[in-house]
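This structure is in structure tokens; I'll ask about it shortly.
The complex appears here without one of its protein chains, the remainder shown in place.
Presenting subunit A:
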């Protein structure tokens, strides 16, 4: 904003006093709010009076020249005509007026903007002042608190000092009392000793007196001597006995020591065994660590040494039970193993804790994810199973807790279902039965036809054979009867007889045909007439009739199929 150096227009008339609070000095934006800047638009009347106050009919030339001066100073072209003096150039005047109006508009707009900003800043300032006051309050409070705490701290410190002082005093007292006690004790001992000496003197005196008095009374009356408990006689006191006493005493002591040593040895061996056992167990627990190459270099050698040591110890223990070095080796090796085990366990613990905190260890993360997935899956399964169980339980309950009617209905329903099923099955069954019947009928018809055809065929055959036979016999008559021809003849006769028999058999076994037809077995090789005959001759020896019809049947079938 430019400077608001409003010009104090020289008062030309006395009427214009009220309107000139418009004059304002250059002020900072902050204090603008406290002043009324906006001049209310005066009414047209007052405007008139204002305007008329400046220029009247008397001083019109003066005012025009003044305006011209002002305008020129403000940078506007002169309102006077260039060529003629004292003549108003209307155009330029109008232009100037327009320019002035535009200026005025601009100024008004600027003023508006400034006022808006002014308001904004005012509210900001309010807000900031509020904050400031609140912060000041808080600061006050915290200062007061600090002061309070400091006071308390001081009190506590002073209390602490007092207590320290008391403690020191007590300690000093205790020390003093102890000194007092010790001094009194020494004094007391001294006094006791003095008194004891006196007492001893008295005792001595008394003893002397007592001893001096006659020994008569000091007597022992015994009826007779008593034998010693162990039957020995009393011995004189000599040096030998003294020496023997010493000997015995030392023997007693030695035996006691030996016993103790034995016990200690036993304990030692047991403990050593236990330690070795422990060592073996620890070694067996540690194998995974040995595979790491790093540690191998350090501990591998050590372990190998210790392995050797173990072997050595095992041997040595048998012989040297309390060798210092062996003992040390054993304890050292156990200590090392134990330390390794401890490290191992600590590492495991670290791994576990790291796994819990979710560190970026590849293996652990993957396994954990898998683990989580699996657990999720298992949980889902569990939920599904639970739901199934629940639904089943509900159904069961429904079943169990149903009323009688509903149960009966349900049962009926089931029965109906079953019945329907059965009916269907029956239907199927009957259909099948019908089909089977049809098939059987057709088969029987076929068989009957077969039978008839066979009959016809056999008759033909019979006729042919007869013919043959007759022709042969005619031949034979001309020739001598040889056994082969006789044989042949007999053969032909037999065959004819069999054919007749067969006819009879077949007629009786017609009814049996259909099932047997149905149950034909695999067909044999095609047989020719000659084979047929030989077969018949072979079969003639068999008495069973079934065999032949089968053959026949098969051949007939063959013929049919062909």
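Note that a contact is a pair of C-beta atoms (placed from the backbone, for glycine too) under 8 Å apart; a residue touches a chain by one contact, two chains touch by 3 or more; residues count from 1.
To be clear about the criterion, contacts and distances are computed from a predicted model.
Asks: Looking at UniProt, which of "acetyl-CoA C-acyltransferase", "Exportin-4", "WRP73 protein" or "Cell cycle control protein" names the chain we cannot see?
Replies: Missing chain, UniProt protein name: "WRP73 protein".
Asks: Using the definition of touch stated at the top, determine which of A:250, A:338, A:414 or A:429 touches the missing chain.
Replies: A:250
Asks: Which listed residue, A:109, A:143 or A:203, touches the chain dropped from view?
Replies: A:203
Asks: Out of A:74, A:139, A:264 or A:463, point to the residue that touches the absent chain in the complete complex.
Replies: Selected residue, touching the omitted chain: A:264.
Asks: I'm checking contacts with the chain that's been left out. Which of A:241, A:332 or A:442 qualifies?
Replies: Of all options in A:241, A:332 or A:442, contact with the hidden chain holds for A:241.
Asks: Touching the absent chain: which residues on subunit A qualify?
Replies: 178, 181, 185, 189, 192-193, 196-197, 200, 203, 206-207, 210, 213, 217-230, 234-235, 237, 241-242, 245-246, 248-250, 252-253, 256, 260, 264
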